[in-house]
Structure formats: structure tokens, C-alpha cells
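Questions regarding the structure given below will be posed in turn.
Here the complex is missing a single protein chain, while all its other protein chains stay put.
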Amino acid sequence: MSSATVAAAVLPNRRLAGTSPRSRAWGRFKRHRLAMFGSGVILVLVFAVIFGPMILPFDPLHIDLRHRFAPPPGNGHLFGTDQLGRDLLVRLLMAGRISLTIGFMAMVVSTLIGTSVGVTAGYYGGLVGTVLMRIVDAVLCFPSVFLLLALAAFIKPSILTITLIIAATGWMEVARVVQAQIKALRHRDFILAAEMLGASGRYVMTRELLPNAAGPIIVAATLTVARAILAEAYVSFLGYGIQAPTASWGNMLNNAQQYLNSAPWLAIFPGLMITLAVTSFNFIGDGLRDALDARMDLT
Amino acid sequence: MSIMALTPPPIPRDGPLLRVDRLRQWFSSGGFMSPRLTVRAVEDVTFEIGRGEILGLVGESGSGKSTLGRAVLRVTDLTDGRVVFDGQDVSTLSKRQLRPLRARMQMIFQDPFASLNPRMTVGQIVGAPLRIQNPGISRSEVEARVGDALRTVGLADSHAERYPHEFSGGQRQRIGIARAFVLAPDFLVADEPVSALDVSIQAQVVNLLMEIKRKLDLTILFISHDLAVVGHVCDRVAVMYLGRIVEIADTRTLFRNPRHPYTEALFSAVPVADPSRRRQRILLKGDLPSPLAPPSGCAFRTRCRYAIPACAEAVPPLAHIGGGHQKACIRDDLALQPAC
């Protein structure tokens, strides 16, 4: 037994008065350097993809065959140009719009599905809970890349369908996390107190239980964005995702394959963007996990 | 006091407020793959609580006190037996049918940390009963009544915006009491309301509870394992052992003239704050037996110092011995130590 756990077991966990759980969580988040770094990167990225293409003097679809394969930084093309002489930076930012949108939308959809399934399974338990969680396990056992590709091969790709496909393969993690949290809280006295008041199942789930699962949900949602971006890149890289001429980071990588030796920057930059976005979201997720750690607040 | 004005006083009716008749509450686990195990947490319990009365319920941890308290509030589905609340049989009512009755029966919990939702402000916690019971209620009315309730339990209106973790155990218990009283109920189950508190704070909370009881003319089932507090607070006391009531009597009779060996042992175990009175105590051997496999006959016989072979034969019935005093022990020849 380490001295820290002993002390934690004995010392009353009293905190300063007058602070809400939210402001304390923010205080803990701020101390997490990588998470603050990740948040900064994502903020910059979001601003860049929204405003960048408006400011830059290039059209992402403008073909300029005289300036094909311009290596960076050349001719005002900061990141160079591609095989059709299109400005790579603008294309990256436009692709970022697509990739990030899909990431966020897939996160929203999978969080909604996962949370509903998790709360229902955790609250009702018994047969309902067992059946729901078996379904979750079954879907989880299925290799998600395979599922993704199988679905993508049959469905006409568009932003919406790709989003839904990714969400369909990404909600299980959220469901598991939420179910575990709800199950742990289900038999606390405060839930009994609400039931003693004649509260309906819906009230207990949405008002009493859900706010207590907010932390894990937010963490899982953040990590889901990272996974969704990666998933979109997979699908598009393999040619089943977003179709040219619309750019996404994944299909830009796909294009770049042929020129890997002659124009490596065509692969490096999209790859970097994906890595940057995914790791940043993962850092944020880690930071949120610490900041929202249920144990710090539930006492 | 404003709490008084909340609901019209209940129409006085005859008979006890609560009647419990051969109540059983069993819990099953396992089944399917593993062997099915049944805990008989409450077994064949019969008692009444008169209007305005406080009935104490004492016994060791695991004897079934909380389970009984929850069963009479119909938090659980009863295994068998009847619960009659104010003349109405509530044993088989559904959740929905129970809903209007919920405003009349409330509960206070033992653990001041687990019984308040950590994500809600005190105002939301104390206001929840109002909102749940009257969905159309206005915000300002909720605020006013929450303020009243908080002041009644010795907190300030301004505490409504704070979170539970900002309060000490005693203050949290007051918040739990405010939540139980904001609807002005008739009947209250207080499940070890002061067991988790320091002695000095215990007294504050007990006094508060009794003050509110007097104001609202409440009927209380007071669960506790502290016999000293029970002696001060309760009109009658029931002693539970392994799911059954083994003795029940008015407080004075029980303390002066206990007739069940378990009651005697409980009294003897209470520490007395007087070093010159260190007594030879009647130490109970061992722990409460597992409720999965209770001893045959009198369940207490494994720890009873007066046990005789006949005790193993049949479960002693809870028999009347005069003056409302009932006990479940086959021996009538015992001279047991009184509490005081």
C-alpha cells in the first residue's frame, strides 16, 4: 500500500467552497499541457479550414498545368502544387473542411446512439441490459475496417453516407463507457431518492444519471472524433470514400501514392494533417479524462 | 411555518397509519447457469405504526432493517404479504399508481455522501420533489418553497446555488431532510439518519428531525443501530434479527424489561461514557449467520447464551406476552438484564 493511497483512504476529501464542478474541472484541464496544446492545434485548424480558403489567392479546383509538381515552397505555393498544378495548401484546407466535418458529425451521431444504448442498458439492467450489451459486444467483435469497407462498397459515397457509416462502426465504445458509469451509479441512494418521489424512468435517466456520466461521455466523444477522422482517411484512401474532385485528406493520400518518389510532399502534408488532428484530439481526450475524472467529484 | 401551509391537513381517519402483514422480501441471485440462491432478507414480518407514532427498528447490520424500510415504501416489489397505508392496500400497486402516494411517504438516508446527486445544486435537489410531483409548478414557487425548506432545516436561501460537496456531513443530512419534507409527507422512513455523523452533530440532527415531526405530526419508522438514540426518540421499538422481528414493545417496557436474549445483548454492547462503569458485557459470539443459510429453529440460537436443544426445533413465533409486548423466544424463565 503506497502512502498516497493510505492518505487518500483516510483524509477527508474536502474542497474549497464556492467552486462548481465545472470550474474545478477546467482548472485541472488547464494544467494538462498536451491537452492545452491539442486544443490550440484544433482551434487553429478549425479557423484555418474555415477562413484559409477565403484568404488564399488560389482556387482549389483551378488547374494550372504549367505549374505542375511545384515543390514547396515555390511560386507563392507555400506547400507546393499537385499533378494538376493545383495549390496544395488550399486543397488541404478544403479537404480539412470535409474531414473535420465528417469527424464531428460522426462523433455526434455515434455519441447519441452510444449514449442512448448505454444509459438504457445501464439503467434497466437485467435482460434488456444483457441483450443490449451483447449486441454491442457482437458489433465490436466484427473488425471495424472490414465493416466500414463492406458498407462503403455497397452505398453510394457522399459526406452524409460516409458519416453514417463511420458512426455505425464507432458508437460501441461510447455505449460501453456509459453503461459502466450508469451501472455504477444506478444503486446510489440519490437515485432511490428520486424513485421514491415517483420519478419516471426517463426522468431518472436524463436528469439524475446522465449528468453524472457527462465526463466519460465527453471523453469518449473526443476520442471518437479522432477515430472518425482516421476512419474517413482509411475509406477514402482505399477509394471507397469521398470521390474526386472533392478533396479529403484520405483521398489526397490516395492520389499521392503514384508520385511518392517524385513528389513526396503530396503524401507528407495530408499525412501530417491527419496525424496532427488525430493526436490533438487524443491529447484533448486524455486531458478531459483527467479533468472530468468522476472520482475527483463524486465524493 | 410555511411548510404547514403547503397541503391541507390530512383528514383524520381511524386505525394505524401503516399496517404490515406477514411481509416477505426475498432476493434471488444466480439462476440460469449458477445455482439459485435466495436471501430471505425480510421474513414474515407483521407490525403496525399508529398515527403520529415513532417506531424504532433496531438490529445488527444485515438484519434486514433497510430492506423492510424500503419494502413498506414499496420501492421494491414485495415477495409476499401486505402493506396497508392509511387504509389503502399498496402491496400490489404499480409504479404509476403509487405516484400520487409518494408525496405522502418519504425517506431519509444514512449516507450523506451517496444520497445527494453530486451534479445537482442544493436548490435542484430540494426542488426535485416539487417538480416531479407537480410538473406544472412555476419556477418562482419552487424557489420560494425550497427557500422555506432550507431555512427550516437551519440552512440559508443562498445555499441553494451550492453543490453538495461544499457541505459537511451534518449539513448534507439537513439537505436530505429538507428534500424529504418539502412535500410535507405524513409518513417517513428514516434509515439510520444519524449513524454517519459525529455525536455532537448527531444531536443537532435528531433534534431537528423531532422538531419537524412535531410540526407536521409525522409518523416515523426510525431505523437505527444506536439504541441510546432510539431510547430518546421512539415510542415503540422493534428488534430485528436475520429478517424477523424478535421482540417489539413500547420503549419503556423494552428498556426496563427486555424479554428476548438478543435484545439484552444489544443493550449490553452499547458503550457508556463513564469509565467507572466498565461492565462485564455480554459479548455476542461471532457474526450474524449468513441469511442464505439461517440456522434451523430459532435463528439466534448459534449466539444465544440461553439456548437449549428445544430452540433448534421450530422457529419461535412472535407471541404476545401482555401490554402490546411481543417476543419470539421459547424460554419464559429468563431474568434478563435491563438497559437502565
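For reference, chains read A and B in written order, and residue numbers begin at 1 within each chain.
Simple rule for what comes next: contacts are C-beta pairs under 8 Å (C-beta built on N, C-alpha and C of every residue); 3 or more make two chains touch, one makes a residue touch a chain.
By definition in this document, contacts and distances are computed from a predicted model.
The listed options are "Anti-sigma regulatory factor", "ABC transporter ATP-binding protein", "Carbon-monoxide dehydrogenase iron sulfur subunit" or "TatD related DNase", and the UniProt record of the chain not shown names that protein "ABC transporter ATP-binding protein".
Within the whole complex, the absent chain has one touching residue among B:Ala156, B:Val272 or B:Ile308, and that is B:Val272. Within the full complex, the residue among B:Pro164, B:Gly231 or B:Pro294 touching the omitted chain is B:Gly231. For chain B, the residues touching the chain absent from view are 60-62, 168-171, 198-204, 206-207, 210, 225-229, 231-233, 251-252, 255-256, 265-278, 281, 283-284, 286-288, 339-340.
One rule holds for everything that comes next: only the chains that are shown with their structure count from here on.
Separation between the centroids of chain A and chain B, computed from CA atoms only, is 49 Å. Interface residues of chain A facing chain B in the complex, by the touch rule stated above, are 15, 17-18, 20-21, 188-190, 192-199, 203, 207-208, 211-212, 214, 297-299.
Contact residues on chain B toward chain A in their complex (touch as defined above): 70, 73, 75, 95, 98-100, 102-103, 105-107, 109-111, 113-120, 128-129, 132-133, 162-163, 165-166, 176, 179, 183.
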